[in-house]
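A selection of the complex's chains, in situ.
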Amino acid sequence: MQPITRDTLDIIDSALEEDLAYQDPTTACLIPPDQRGRAVLLAKSPGVLAGVGVACAVFQRVDPTVEASILREDGTRLKAGDHVAVVRGSVRGILKAERTALNFIQRMSGIATLTSQYVQAVQGLPVHILDTRKTAPGLRLLDKYAVRMGGGRNHRMNLADGILIKDNHIAALAAQGVSLRETVRRAVEQAPHTLKVEVEVETLQQAEEALEGGAHILLLDNMGLEEMALAAAMARGRALTEASGGITLEKVRAVAETGVDMISVGALTHSVQAMDISLDFQV
Amino acid sequence: MQPITRDTLDIIDSALEEDLAYQDPTTACLIPPDQRGRAVLLAKSPGVLAGVGVACAVFQRVDPTVEASILREDGTRLKAGDHVAVVRGSVRGILKAERTALNFIQRMSGIATLTSQYVQAVQGLPVHILDTRKTAPGLRLLDKYAVRMGGGRNHRMNLADGILIKDNHIAALAAQGVSLRETVRRAVEQAPHTLKVEVEVETLQQAEEALEGGAHILLLDNMGLEEMALAAAMARGRALTEASGGITLEKVRAVAETGVDMISVGALTHSVQAMDISLDFQV
Amino acid sequence: MQPITRDTLDIIDSALEEDLAYQDPTTACLIPPDQRGRAVLLAKSPGVLAGVGVACAVFQRVDPTVEASILREDGTRLKAGDHVAVVRGSVRGILKAERTALNFIQRMSGIATLTSQYVQAVQGLPVHILDTRKTAPGLRLLDKYAVRMGGGRNHRMNLADGILIKDNHIAALAAQGVSLRETVRRAVEQAPHTLKVEVEVETLQQAEEALEGGAHILLLDNMGLEEMALAAAMARGRALTEASGGITLEKVRAVAETGVDMISVGALTHSVQAMDISLDFQV
Amino acid sequence: MQPITRDTLDIIDSALEEDLAYQDPTTACLIPPDQRGRAVLLAKSPGVLAGVGVACAVFQRVDPTVEASILREDGTRLKAGDHVAVVRGSVRGILKAERTALNFIQRMSGIATLTSQYVQAVQGLPVHILDTRKTAPGLRLLDKYAVRMGGGRNHRMNLADGILIKDNHIAALAAQGVSLRETVRRAVEQAPHTLKVEVEVETLQQAEEALEGGAHILLLDNMGLEEMALAAAMARGRALTEASGGITLEKVRAVAETGVDMISVGALTHSVQAMDISLDFQV
């Protein structure tokens, strides 16, 4: 079960604040303060669940007397109609929290569902599906948690937990007359000793230079399948390889078959299709 | 141009914080603190621009000495290759900010682009395309701004700036033996006098009841086209009508032709496809 | 009972912080950490109670082990000597919280008391007493809650939950050659569809123009009683009417008799006389 | 001129936030983003000015391009019609900030005006008018600044910058069999060495006990005039004396004539009458 840390509570609070959830005139006009009810969160379409704990926390944040019970754990494959949680208590509280709770769980389950499709597409192959830092601003931790629930792995959580030398870095050093090999060498020498050095390369020649410079990981960006296979072979035993760049569900298995160790997919978090989950009152 | 209010700066700050943008070991290892450069934000695919001001603000928030010039205003229809802004200054600062800036502008332009497709689909008809409160948690104001840039209009910004009686409210009152008409009447009587009362209805009979109760707006949820046309006709001169419920790009013109005043589309903000915009260094 | 939302806790926290309530040398010098006691909040003068929940929350915020029991609900008409709550527990904790708790309940009960005097003055007439946005900075929600406890209704909570075209807006558009009628028409056309359009008018001619422009509500500002009665009559069936502008307790019934639907009174919140409520220890 | 510290900016920000000043649909509908104007803050009734700097800061916080010029300094005695500041720039920005700016300056000037009336009432006598900690929650620093602008002095800013042994402390120690003299003695012994010890007394006998215990200041609470004069005489040369307890404008001079050194008046900040100051556009 996802722990609801202070970070998560802060995000929940700012979501409730932007919705002015504590100043809801509709419930104030209509719902008696003491009316109690019961509602279920249920899937309206198939998918992989993520964020049920966050959704429950939203209800309890709005009104600590609301009880929320999780019926399915994050990571569960759902079919339409499955109940994932039940909330009980003040109808006012539940209604004020409804939209915010759904906004979290629908996005997170959307991410988990898409991730799981990528993971299934490469089933049986020795490759990991990774996310990127292309997450919705403010939702990094939740987006990446959802990727894990879908069976993916996380790439860097932030700029600080890995060295990744990208095209713009390489260009900036080239402008000073520094070769790729030397760039990589400097990074290996200067990097915090607990971090590996990953280098984005677009050609086999760059790959070779990066390896010579001491790169621990190669990011093969937008390479053709054949070239990618050659790069993966060249790196084997010397560095890990990661494929990236517009890799669709259709194409991902072919990429995996090139022998890369990892495939990163920005769409997992930057182009999310919300999963259809709703709150049904059972008054 | 979008004003960068304190709300927006707070979102930018939390995005930079979750990326630990001020602790970037890659630039610290490789880029001299005094290297200066110039980079452009450019469209890699066609779409409608939104968020260029936010993206520029991200660069300047990371390093106030970076200069950012907007070349195209939000709302502009872009083709692949168009430059939308140019940033100049500390290469370190620009690189630390790059991903966060792109995460904003790619999501916002994705929203504007999808919205504009809906707006174009109903062109010539007297109808407004509306968003919903189904936004990414924490990004409500930016998501809704992007909808406006795409030519759409905003529905409620939060729970407090409109009365919207939805199925769950109606069910909660029905559980106490209160009819729909009486529910609406109570809301009209109790609501803050500056707010209109909108009522979600699924049948013509509910529509009639809501109108008799004094509803100012009918939300026609998941109605068939014929029924919707009847409801729109029934309401004309008595209340505004809004269609909602799984309205796709394919279906939206037919819905508009029923004569409703507004069409609301959750997908505008809950199922965003990031627009492909990148930062290219011109060192 | 007033729910203590996170918004309210934030206000309580900043009040305790400005009082450095956790660094109180007087209790540190004199009161043993384990001394326990019992104290009552009691009215020293007659009035209408508001804020007893907030006051109790202050004690518990300073020391969660203090127990606070509410004896009278907000909205109760009190006479001098009435006990409204009892607090039990650490004497240190109670004493640190005392002043802050009293500052809340005295102001809020002062507002409720004044409001109830206005409400009583128009008893039997079909009119609502409204507050304004002239509240103490930071205390908007509590001030407006207190108005409700006194029997009043709330006008806009903030700039966003109603369109109110005031003299300065009208002047700004007039400066561009836009007539009042056209100004109102534009607002009706452009306003979020869930909001009504209220227009401040000072003459019968302005009232007529505003009505022709489609105003939903007329704010009759500083009109004489006769003119107000004419305006109210002119608007009946076309728009709601609200009287405002220096309406004293002496004058309010006459204003109500003009037939306006609502009377707004800034003094309810901008010129509060604290109600005399104190904490008495019963050691 | 009042410095606008970070504390003050925080209060301004929360006032703007509770007003949703950045989401104002009225100006969004009506005022072109590029319309510029000029408006004056002017007194509508006589009084003493306080808060003009805060009001100006509000306008600039909403829109940093708005220029605000202070025409009269805080502490100035105003007559109706006096202009106190002029603001120039974006009409949208000015209108969004108007109400919040006025809420600050009206309250603060109300406090300064009332304070100055007390100060005038005791003119020529060697006595200071003091405020109390009975301020509006969150506005302590501004309320107390306004008192100074009215010619008053500040009592404790918070619980930590003075020892004040009040009735409830005395009762708590009496419950443990500790005499008033011993209570005072302990405080003198235990108090931080930079703080004086003030003791609330209600009788001459208590006054004597407190003096014997070493009190530096006597707070004469709700004493009759004669008794107060005796207490003041008894304390002269041994301790300062402060009168308090329902001291009205009518009564204050007689109290001052008893020879006390200070008179504290809760009403200065807990029962404020807003001064009538308005914003007039000169488009």
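For reference, chains read A, B, C and D in written order, and residue numbers begin at 1 within each chain.
Keep in mind that, in the parts below, a contact is a pair of C-beta atoms (placed from the backbone, for glycine too) under 8 Å apart; a residue touches a chain by one contact, two chains touch by 3 or more.
Values in this document were obtained by computation on a predicted structure and should not be read as measured data.
Engineer: Beyond the 4 copies placed here, what is the full number of copies in the complex?
Structural biologist: Result for the total copy count in the complex: 6.
To be clear about the criterion, only the chains that are shown with their structure count from here on.
Engineer: Starting from the defined contact criterion, work out which chains touch subunit B and subunit D both, please.
Structural biologist: Both-contact set = C.
Engineer: Would you mind naming the chains that touch subunit C and likewise touch subunit D?
Structural biologist: Per touch definition, common to subunit C and subunit D: B.
Engineer: So which of A-B, A-C or C-D matches B-D, with over half of the contact pairs the same residue numbers?
Structural biologist: Answer for the repeat of B-D: A-C.
Engineer: Distance between subunit A and subunit C based on Cα centroids, please, to the nearest Å.
Structural biologist: 45
Engineer: Indicate the whole-number Å distance between the mean C-alpha point of subunit B and the mean C-alpha point of subunit C.
Structural biologist: Centres of subunit B and subunit C (C-alpha means) sit 33 Å apart.
Engineer: Report, in whole Å, the distance between the mean C-alpha point of subunit A and the mean C-alpha point of subunit D.
Structural biologist: 52
Engineer: Among all residues of subunit B, which ones touch two or more of the remaining chains?
Structural biologist: 141, 157-158, 160-161, 163-164, 192, 195
Engineer: Looking at the whole structure, which two-chain pairs count as touching?
Structural biologist: Applying the touch criterion to every chain pair yields A-B, A-C, B-C, B-D, C-D.
Engineer: Under the stated contact criterion, what part of subunit B meets subunit D in this complex?
Structural biologist: Spelled out, the residues of subunit B in touch with subunit D are 3, 5-7, 141, 157.
Engineer: Can you list the subunit B residues touching subunit A in their complex?
Structural biologist: Residues of subunit B touching subunit A: 11-12, 14-15, 18-21, 23-32, 35, 37, 39, 91, 95-96, 98-100, 102-104, 106-107, 110, 133-141, 158-161, 163-165, 168-169, 171-176, 183, 186-187, 190-192, 195, 266-267, 270-274, 279-281, 283.
Engineer: Across the complex, what residues on subunit C touch subunit B?
Structural biologist: 128, 130, 153-158, 160-164, 192-196, 198, 217, 240, 242, 261-262
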